[in-house]
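Only a part of the assembly is drawn; its chains keep their places, and the rest are absent.
Naming follows writing order (A and B), and every chain is counted from residue 1.
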């Protein structure tokens, strides 16, 4: 249960509907996921977040699938159920194979483990790694 | 300062040296970074961690550079200074351009922000994202 009711198209203001329309156009689907319907309570926050997300996750130097995988990695380390589900689904929609997913999981598990070990031992950063 | 002294080659047991030798062979460098020199206090933990890391980070379905980027993403969300430095250096060594690095940063920033927003609002996962 969210701390805010999810805003349907019928309840949305013109400002919110304009953002919803852009989400639909960019993604090529009529579906608006719950994150945006919750965020719609604050139209300025909704508009700013969508504008930035559209820019960050759009075409660029990295393969869009790699961006989805990075999103999964951050969300797992933060324990964020919502974005683990949504970006795992998005990564699959962009072609992530189950073998690739297995490697994403393996790297995340390895990073979590060694993050814990190096933090526990408070190992100083090697000078060679510094810029 | 680490919680354990770093073990030099001179102080290393035969068991530890065998792992150090394999690290050198696999990476094609004589350099052994501090993480392994700290972990060397527990030869079994050293051997198991290296064996697994070699396997996970080696050739597979994902580009080795993508694995480095995923490692950075997890380490940032965990606030792990050591691995942020070492895997940012490793990613650059594997060809990450500064433009790509800027996008890695942008995706991490976006994921952190939206993880915070969706968690604050406790938005329920859309059914469509479930397997």
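Basically, contacts are C-beta pairs under 8 Å (C-beta built on N, C-alpha and C of every residue); 3 or more make two chains touch, one makes a residue touch a chain.
All values reported here derive from a predicted model rather than from experimental measurement.
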Full complex stoichiometry in copies [only 2 chains shown in place]: 6
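Going forward, only the chains that are shown with their structure count from here on.
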For chain A paired with chain B, centre-to-centre distance based on mean C-alpha positions, whole Å: 21
Chain B residues within the chain A interface of the complex: 1-4, 6, 31, 33-35, 38-39, 45, 49, 52-53, 56-57, 60-62, 66-67, 69-71, 73-78, 80-83, 85-86, 88-89, 97, 99-100, 102-104, 106-115, 117-126, 128-130
